[in-house]
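Single-structure report; data block below.
Only one protein chain is missing; all other protein chains are in place.
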Amino acid sequence: MPTEARSSGWGFAVPRRAVVGLATVGGALLLWWLATSGLRLLNPLRLPSPQEVWAAFSQISTGQGYGGATLWQHALHSLWLVAKGFAVAVATGIPLGLLMGWSRRAEALINPIFLLLRPIPALAWIPLAIVWFGLGDTGKVFVIWLTAFVPSVINAFTGVRGVDPVLIAAARTQGASTAQVIRHVVVPGAMPMIFTGLRLSLQASWTTLVAAELVGAFFGLGRVLNVAGQDIFPGMILVGMAAVAACGAATTWLLGRAERRVVNWRPAV
Amino acid sequence: MAKRRDRNFLGPAGTSLGLGEFWALTAAGFVLFFAVWGGVAASGWLPPNLLPSPLAVWDTLVRLWNQPFAGHVYAEHLSASIQRFLMGWAIAVGIGVPLGLLMGWYRLLDEIVTPLFDAMRFVAPLAWVPLAALWFGTGIGGPLLIIFVGSFAPCVISAYRGARLVETRLVEAAQTLGASSRQVMLHVLIPGALPSIIAGLRVSAGLGWQSLVGSELIVVGAGLGYLMVQGQGNLNTTVVIAGMVGIGVVGFAIDVLLRAVEAAFKRKWGQA
């Protein structure tokens, strides 16, 4: 994408994209303020003003908080659940995907189970998870595991199948055993694809978690949203949404760092 | 003659299963799934209201088909869900695809929308539920917004990518042949972007269907998700699983249908 720079007059160049982007976001914020607070065009019960959102943020950040805890406690709780479910999914899904990718027999045997279960979105497991595990954390870790498990398996599988057979042949002529081929050729070769899957499933995990917490939870960002919805507290709803977005962005950023560390051998894109 | 030390000596790419072996293993996979499920259900380790047998689920499906549960028979729940999904998805496609195309063609629009888009990107679709309920109520409008939010992004992104991928060379070639800008759009830009758009539609339909399920768990009075929530409320696991079956079948059908469309387009234009 062309990002030509224009001279800023201060002696350094500012990319045009950044200028327009900042102007847009600034304009949107201004519009929001005008519509809600400045000119009072909108009913504050529909869209809260920036000040109300700030007030809600102050309320939940300090003292008693809101919905039973402060924002940090809710957010940490949600983060912790996502981390647990995600970690279990990675630890189970990637080995299974590698196995299915490496062995056509394993693929033929296991694929039917995926055919049966894959069309059912993880969200649809939430009621069952509640029956099985109640409203506590276990059920949420379970549905997050389901969310991230399928993409982990599929991308590890696709990654293995994408490894250049010449590389395997080359390793064999160098005397590599099957274990060495898998460790030094197949797994690293599948890594970029695996990370692609992880990025997708991380986003999906947040959606699942929020849904599960909205359906019923004692803590967490979904709980904040739920209580705020029942209280008809629009400011707090926006705070909850922003917090979900911030957590999603933060975990995605972390995953990106991990990816750059692990897949450090590729030309930068 | 066979001298390779193991079948995957050169990795999976070189190997193939005989047709017989493939189908035997596939059949075994299906059998294994139902055997484990039925076996655990029959063993009595778990109370039947936690894990009903496959047969019990089938019986329940048949019963739900004939007798109303949560106010409606199964087919009505099913069609309520499908209608809601189709409406929300149609709105997302109707707004998202043109927006993406325009962003691909007009740089200023791209520069304006992209930052807003990026700012909203990480808001999980289901986090819109309370706001959707506040704005549009829990009847039809609220869930529509959730489905819209869930399936909008891939529509925009795929149309944007598609528009960007059309080579300037093709546009210039058409222009030198005397095409008007309307003709360029109709005969070059839109067909050029179509493969990417169709691939994006499949992704967005999948996400939209998921969002529908999520929204129905929370805010609606009919539909498969609602059926499941009612089943869960009564600790009636067979109803919950019967709902999951319907969701899976529809999700599968949507995917198969759009894959077929995608394949048909690829055949027609010979694109990989």
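First chain written, first letter: the chains are A and B, and each begins at residue 1.
By definition in this document, a contact is a pair of C-beta atoms (placed from the backbone, for glycine too) under 8 Å apart; a residue touches a chain by one contact, two chains touch by 3 or more.
Keep this in mind: contacts and distances are computed from a predicted model.
Asker: Pick from "ABC transporter ATP-binding protein", "Xanthine dehydrogenase family protein subunit M", "Cbb3-type cytochrome c oxidase subunit I" or "Mammalian cell entry related domain protein" the UniProt protein name of the chain that isn't shown here.
Answerer: The chain we cannot see is, by its UniProt record, "ABC transporter ATP-binding protein".
Asker: Just checking the interface: what residues of chain A touch the absent partner chain?
Answerer: Touch with the absent chain occurs at residues 164-167, 169-177, 180, 184-185, 188-189, 191, 263, 265-267.
Here is the rule we use: only the chains that are shown with their structure count from here on.
Asker: Mind checking the centre-to-centre distance between chain A and chain B? Centres are C-alpha means, answer in whole Å.
Answerer: That gives a centre separation of 18 Å.
Asker: Would you tell me which residues of chain A are touching chain B in their complex?
Answerer: 16-17, 20-22, 24-25, 28, 45-46, 101-105, 108-113, 116-117, 119-128, 130-132, 160-161, 163, 165, 168-169, 172, 178, 181, 186, 203, 206-211, 214-215, 221-222, 225-226, 228-229, 232, 234, 237-238, 240-242, 244-246, 248-249, 252
Asker: Can you tell me which positions in chain B touch chain A when the two form their complex?
Answerer: Interface residues on the chain B side: 6, 8-17, 21-22, 25-26, 28-30, 32-33, 50, 108, 111-116, 119-131, 133-135, 150, 209-211, 213-214, 217-218, 225, 228-229, 231-232, 235, 237, 240-241, 243-244, 247-249, 251-252, 255.
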